[in-house]
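With one protein chain held back, the other chains of the complex are shown just where they sit.
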Amino acid sequence: MAGSPLADQALAGEGLRKIHYSERIMPTLSALASRFASEKPFDGMTVAACLHVTAETAVLARVLRAGGARVALAASNPLSTQDDIAAALSSCEGVQVFAEAGADVGTYYSHIARAAEAGPDLVIDDGGDLVSTLHEASPDRMPIGGCESTATGVLRLRRMMAEGALRFPVIAASDTPAKRLVDDTHGTGQSVLDGLIRASGILLAGKTVVVAGFGTCGTGIAECARGLGARVVVTEVDPVRALDAALRGFRVLPLADAAPLGEVFITATGSADVITAEHMTLMRDGAILANAGHFDVEIDVRGLEDLAAVAEYHVRRHADAYELPDGRRLLLLAEGRVVNLVAAGGHPPEVMDLAFGIEALSLAWLARNAEKLLADVYPVPPDIDAEAARLMLTALGAGIDTLTEAQRAYLASWHTWR
Amino acid sequence: MAGSPLADQALAGEGLRKIHYSERIMPTLSALASRFASEKPFDGMTVAACLHVTAETAVLARVLRAGGARVALAASNPLSTQDDIAAALSSCEGVQVFAEAGADVGTYYSHIARAAEAGPDLVIDDGGDLVSTLHEASPDRMPIGGCESTATGVLRLRRMMAEGALRFPVIAASDTPAKRLVDDTHGTGQSVLDGLIRASGILLAGKTVVVAGFGTCGTGIAECARGLGARVVVTEVDPVRALDAALRGFRVLPLADAAPLGEVFITATGSADVITAEHMTLMRDGAILANAGHFDVEIDVRGLEDLAAVAEYHVRRHADAYELPDGRRLLLLAEGRVVNLVAAGGHPPEVMDLAFGIEALSLAWLARNAEKLLADVYPVPPDIDAEAARLMLTALGAGIDTLTEAQRAYLASWHTWR
Amino acid sequence: MAGSPLADQALAGEGLRKIHYSERIMPTLSALASRFASEKPFDGMTVAACLHVTAETAVLARVLRAGGARVALAASNPLSTQDDIAAALSSCEGVQVFAEAGADVGTYYSHIARAAEAGPDLVIDDGGDLVSTLHEASPDRMPIGGCESTATGVLRLRRMMAEGALRFPVIAASDTPAKRLVDDTHGTGQSVLDGLIRASGILLAGKTVVVAGFGTCGTGIAECARGLGARVVVTEVDPVRALDAALRGFRVLPLADAAPLGEVFITATGSADVITAEHMTLMRDGAILANAGHFDVEIDVRGLEDLAAVAEYHVRRHADAYELPDGRRLLLLAEGRVVNLVAAGGHPPEVMDLAFGIEALSLAWLARNAEKLLADVYPVPPDIDAEAARLMLTALGAGIDTLTEAQRAYLASWHTWR
Partner (left out) sequence: MAGSPLADQALAGEGLRKIHYSERIMPTLSALASRFASEKPFDGMTVAACLHVTAETAVLARVLRAGGARVALAASNPLSTQDDIAAALSSCEGVQVFAEAGADVGTYYSHIARAAEAGPDLVIDDGGDLVSTLHEASPDRMPIGGCESTATGVLRLRRMMAEGALRFPVIAASDTPAKRLVDDTHGTGQSVLDGLIRASGILLAGKTVVVAGFGTCGTGIAECARGLGARVVVTEVDPVRALDAALRGFRVLPLADAAPLGEVFITATGSADVITAEHMTLMRDGAILANAGHFDVEIDVRGLEDLAAVAEYHVRRHADAYELPDGRRLLLLAEGRVVNLVAAGGHPPEVMDLAFGIEALSLAWLARNAEKLLADVYPVPPDIDAEAARLMLTALGAGIDTLTEAQRAYLASWHTWR
């Protein structure tokens, strides 16, 4: 492969095997592969992508290729690059890969530059580096549109927009109703419990688990913990969310009241300093602290270190014990960093299947509609989110109904009635 | 009592007993009674209300009275008027009641007129007749503000607004996030199952229950049915709602596929002709049909009657059997009308406690803020909804936290970060 | 009908309609009707039964008749006799009914005597009066066998056995593993919640419900309450049962610790004085007390009356309020009697369907095997309990596997291995 001189082609066989396996467990993308193979939405187009070079991304790349695109893929993070995947993917006709595990910063940006040089009609970005490079490097040849996968990247785009710099429409694919269900509530719910069990080894049945925060993530964590037999106490700052928790049968308490009760504490608030040293002084001997929030600021780890007479690191993998002056010990998992990514396998493949499904559909929509759009940041069109949900439902063996014309008419009249 | 010549005062003792009981099971209003007794938000004001004259309404009236208001209450429906409550309430100092069970239309409107004649500063309405009367009868003396309790009443207000007729600000109290939780999901969830069990007598454990619609009501019905041991199949037309159902572990099928499986069918869609004759021909012998939607259009009852060779009415109270030509029988509950109101006790008192709590807080807010408002229809201020949720949480023994200044600052910065 | 001069034949039509409806909701018996119609296990035999004369019993009688039996039915309690059912059943060929609603004691026993005079080959009894009558009245002509439906009746039989008086084999059908599941756990679970909701009107979501006793009934009550959104606290005296509750996620506390927490208390222990006056003094204002045990001794009602300054009876149907000297009120449901039978519809039909299915199968088994049995009290043969469970599973659309010969061999060898 002329385009991928960097990868060790000897690894391609192993990489292909992983990609084939991932195709089996990513049914949304697999369905799109079939659809795109007949519809060819990207016929004659080039898609440049800057993404983690993993099996899941390879499945996406092949879906785009099936849709007629030439694909140029650069790594969005050299630490996540899997060389066997890079090799396998670059052996596919029409796909170029610029990626090397552990590449240095210079190499990283040169890879992105090479993807930009492909002259893409459409782009998928993960953090904003590809879009930024395109604006700087080839200001006279812009793509017709793109997708951004992360909240951070969307922020960069909005800043570009505010400065009048953005020159093509980009869909912010980081947050949709379907993604919130699959990623936040169920993906995070299961994987946080998974990380907790792996890092602590404990049996959840009968334990008191305090979940701080009852947003889309906290809801999933609380329900999964209850589903494994734990008694769950929820803490919240928002009365309506708290009422939701209470009416679902969870005990709802201020954290200071929950502190002496909990055997496990999990933060999922998005806020900072949720569990403070003051709370820690109230806790039972052996209490376990874990954070499920994106940033490692929810548990006051520095406060814990100040409080502790002795800290024993790595009493288990991903578990450190802190002994308070009175002999009680608290167990901190994953150093207070996001426990499902650190101590468990991270997001289940279903999460990436849906997320990439939304991005693939968004690109196909852009291929048809980009010329009607301004250079701006757009939300995912609701129809695309619905379509991705529908594909996931099909994969789960589920089906839905369609409103009849008469029902549409009734609902329209009823809405004015309301 | 000068103001209440119509009621039989001999019933007052019985009525007071019921009111006292309701005060015990309406903790949100009871908490407001204490607060208003010291804050006197309605000092010197008159509140006119047009509401169902029940024990719950009496508790609300006494809360307003505790807050310093003189209260004039007319019945919003003569069929729901309880004479003992009317008598008891009219024996309270500062409260006038105009209500008589079974009053004819003329009397009904004359009662509303007498409440309007009280010259109210604030009003609570249930359907729009009091507001309408005030605009027609005393155009020169308008209240400073009001609350409307029903969706239908809000529609009338919007039409008045559209025609430029509305002359004071009104808060649409029929729909808030907290009310949706308590009323739709949990109140309806429990009471629909209650109605189903009373009307049919069946054991739910092990039965296949098909719930059509997974909105706020359907969610509650499905979770309650599962909580009683049923296997629940959900039907939907919205893919994201359907995905929510599927990921919670419900089976999601088109209704035509669910029809041969269900032993019980419950509609909660807000749409029309959800269960059609065609579906009915697919159902098992003995299938039970119930509707939880507001209007009796979700099950095609006429289609069922056309289909049936024989209809046996009242095989049980609120249950009619229809025998299809091939001998199978379908059992229709409550003639397809809303099964929790017809066959069970309707809304639990907690629903009215929260709803009236929101209205009482809204009136107090209007007393302070109405002069800053235009003559328009306003949503319930989020702070009021949150405050009502907080009072309900307190009643349930729950408590929440408050964001620190540092947390507020972090969240603000984080939001720009996102 | 020569055999049923007492019933008003004009009621037969109404009664038949009820019986036909019950046949639809009793699938176990309906399946047996078909099977017996071809196998004729009772060909040429007479079955005498002493049972409550209700639609469910009528379905059983018709099953026995379908199996070839002549049936003579006497009422086991004149208060439960439904005259329309008696009339309808006595219009069926081959069935005699001796029953009259509200019959006096003399008539009651004369009816039983007439059933005994039918010279039965097999009997079904409900409390022991028919078996007793047969031993006294026709000592020279005994049935070949019988079934007893109640625990009390089984006790009488054991006493007869102990005194050497019992002269034919009787199967104690009051308690089997399948019956415990359907009747105790699920039947009682659902119907106790139903009775609680009807009598109190409250919303369960978010409420703290204390269930005293985690036996087969308490388990069902606790799971149903949780399924409706309540937070459930369990009290127990047996540590292993308590551990079961704790590991399922219920909070387990001594009753004195649970007393200040509960909004609802339900006793299901089989013991006496479970909730004492001492506990009551610890309870919250508005706490609700209900008993699900067979006898009305679990809540110390006399203690409550002594404690209360004022008792207000019938604040709602089946609800009495007791005001303690400090103003708190406790609400006693159904006077402390078994709340599902008093305030709700009692056992769902599925419970009688399974119970009568077990009895019908037991009679058929006796018809084949009685001559090999001694005059003694026998448990239901496990195969019969399994067969009834299998029929109920079929009715629920469920199916099971059968061990292969190889598997049987493996399991046998494995057991010796263990």
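In order of appearance the chains are A, B and C, and numbering begins at 1 in each one.
FYI, contacts are C-beta pairs under 8 Å (C-beta built on N, C-alpha and C of every residue); 3 or more make two chains touch, one makes a residue touch a chain.
Everything numeric in this text was worked out from a predicted model, so none of it was measured.
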Out of C:239, C:260, C:325 or C:379, point to the residue that touches the absent chain in the complete complex. C:239
Given C:166, C:182, C:290 or C:308, the residue that touches the chain left out of view is C:182
Checked against the full complex, the residue among A:10, A:37, A:203 or A:409 that touches the missing chain is A:203
With the missing chain put back, which residues of subunit B would touch it? List them for me. 205-206, 226, 229-231, 243, 246-251
For subunit C, which residues lie in contact with the unshown chain of the complex? 151-152, 154-155, 177-178, 181-182, 185-186, 235-240, 242-244, 246-247, 251-255, 257, 270-274, 297, 385-387, 389-390, 392-393, 396, 398-404, 406-407, 410-411, 414, 416-418
Interface residues of subunit A (partner: the chain not displayed): 17-18, 21, 24-25, 182, 186-187, 189-190, 193-194, 197-198, 201-208, 223-224, 226-229, 261, 285-286, 312, 315-316, 321, 329, 345, 348-351, 396-398
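We adopt the following convention: only the chains that are shown with their structure count from here on.
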Note, CA centroid farthest from subunit C's centroid sits on chain A
As a quick test, compute the distance in whole Å between the mean CA positions of subunit A and subunit C. 54
In whole angstrom, the CA-centroid distance of subunit B from subunit C equals 38
Could you pull out the residues of subunit C that touch at least 2 other chains? 205-206, 226, 229
